[in-house]
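Quick one: this structure, given as structure tokens, is what I'll be asking you about.
Here's a slice of the assembly, chains where they normally sit.
The chains carry the letters A, B, C and D, assigned in the order they are written, with residues numbered from 1 in each.
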Amino acid sequence: MKPILVLHGPNLNLLGMREPDVYGSLTLEEIDMHLVALGQELGVEVRCRQSNHEGELIDALHDARAWAAGVAFNPGGFTHTSVALRDAVAAIGIPVVEVHLSNVYAREEFRHVSLISPVCTGKISGFGWHSYGLGLRALVEMQGRV
Amino acid sequence: MKPILVLHGPNLNLLGMREPDVYGSLTLEEIDMHLVALGQELGVEVRCRQSNHEGELIDALHDARAWAAGVAFNPGGFTHTSVALRDAVAAIGIPVVEVHLSNVYAREEFRHVSLISPVCTGKISGFGWHSYGLGLRALVEMQGRV
Amino acid sequence: MKPILVLHGPNLNLLGMREPDVYGSLTLEEIDMHLVALGQELGVEVRCRQSNHEGELIDALHDARAWAAGVAFNPGGFTHTSVALRDAVAAIGIPVVEVHLSNVYAREEFRHVSLISPVCTGKISGFGWHSYGLGLRALVEMQGRV
Amino acid sequence: MKPILVLHGPNLNLLGMREPDVYGSLTLEEIDMHLVALGQELGVEVRCRQSNHEGELIDALHDARAWAAGVAFNPGGFTHTSVALRDAVAAIGIPVVEVHLSNVYAREEFRHVSLISPVCTGKISGFGWHSYGLGLRALVEMQGRV
């Protein structure tokens, strides 16, 4: 199985330093380490990337066409506003799972709408960093089906 | 760890018999068998229940207060219309994970709104019967945190 | 030709006893007798059922898969609120005609929207109990086309 | 019983020549012949008229006041936009049944709204050319009641 890209959107570099009661106390580095380890357990290489720049996230999705079996993608604040990211997800032709740390449906109403969900394979939200882990599992389990 | 309730809402009794390209070819019985087996693997008893009656689903949620560690709940068509089920989920004080077989966000717009999501722990959609399996894992992994 | 199910939703058991200027002065029993007679004229058996319980209506639709050529369905107040009934109609794979006694478009605005219409074969409203009769005819005439 | 006017709105002159999978393969002439024959069976004269001009349809409705027992009216694309036709229907004081070939509720959302329905006796949609036939029957059966 090809590697999986874990892609973190804007402000996620502040994890662990910012509102730990909402987002948990793990830093992004610690989460990435957990995910690489889980990947090893599941027999798949996990590569992680974060950016606050919409254009760099688009570039990263384009780049993944060449080497990734799928993407676990937390688009952060771009979830609700970026048609360009939606088009990138739709264009690359590999499965993308949308993940969110918090239960977005228990927060402000503008967070309930995702422009990206309709072109993803599935969506997982509300389980803290486990959301990423469940996304990895989903990509592995769905392998061959999509 | 206490048992987990897998609760299936209306029309899910027709699984495998109805639009298999949308909902997969497994019957509800087969899915339940998969979930019971996965529960054994995860060290937790899984009990399954289906009803087409909103009132019975409310009763089942109330009943689970006494014995369940959590609920993996697919509210089916009631997802978008039932305040009463929302109130039941909010009232029982145990974690409930909302699961959907299909990616509801790629379907009709009225399916994008869930009255139940805001009072759940998290939400998983789009992975066929694996959505339930990921929900079980989430309940086990979140154990002790909620 | 297989039998046809005439399915009456909530409050229709009060017909003849409730606002006769809106709903006519025939009781539900009298309407059912008229429909059975019309069925005989058209050469088709007509079976009638009423319930105030959404779940029982779903069960009845599921049940009809086994024996009915089609359904003439007056969902009453559930017309405007029940995604679960819509999913049931979509799932059973036999033609369903939505019927209403009154012209719903001349009443309160919330009655103009039907969640069920998009998955029905057709819709007939405004002709009192004749709406059911026209629905029976439609099911017979469309036979072989749907 | 006085004659019945069957009134066809814009683009219906193209029937049979245009998207037969949506509108059926009968031409307007063939449908009119079926309806005249059905009228004879029901003991009522049927007169048919088509126009792409809103003003001519209004004139036709006004004209029918003098001689028609009722109108089976398919307003086509004017259904959703013409207050003037609505006012004409309301003004003429004879029963008008709104008919549509296709199930408008399974098509684009702007087709779900009819400005004309609230002032009609009833509405029948989704049964191809049978919609007109059912409309004729309804007008005959309701005779004396309206």
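Here is the rule we go by: contacts are C-beta pairs under 8 Å (C-beta built on N, C-alpha and C of every residue); 3 or more make two chains touch, one makes a residue touch a chain.
Computed from a predicted structure; not experimentally measured.
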item	value
Where 4 copies are displayed, count of copies in the complete assembly	12
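Following the convention adopted for this analysis, only the chains that are shown with their structure count from here on.
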item	value
Set of chains adjacent to subunit C and to subunit D	none
Chain at maximum distance from subunit C, centres defined as averaged CA atoms	A
Matching chain pair for C-D (criterion: over half of the contact pairs shared, by residue number), options A-B or B-C	A-B
Homomeric contact subunit A-subunit B: same or different residue positions, threshold half	same
Equivalent-chain rotation between subunit C and subunit B, CA atoms, steps of 5 degrees	120
Mean-CA-position distance for subunit B and subunit A (Å)	23
Euclidean distance of C-alpha centroids - subunit A vs subunit C, Å	47
Centre-of-Cα separation between subunit D and subunit A, whole angstrom	54
Residue list for subunit D, restricted to those that touch at least two other chains	none
Chain-level touch network, classified as line, ring, star, complete or other	line
Pairwise chain contacts, counting only pairs that touch as defined	A-B, B-C, C-D
Residue ranges of subunit C touching subunit D (in the complex, touch as defined)	97, 103, 105-106, 112-114, 117-128, 130-131, 133-134, 137-138, 141-142, 145
Complex contact set, residues of subunit B against subunit C	9-11, 13-14, 18-19, 51-56, 76-81, 110-111
Subunit B partner contacts - residues on subunit C that touch it in the complex	53-56, 58-59, 62, 81-88, 91, 93, 115
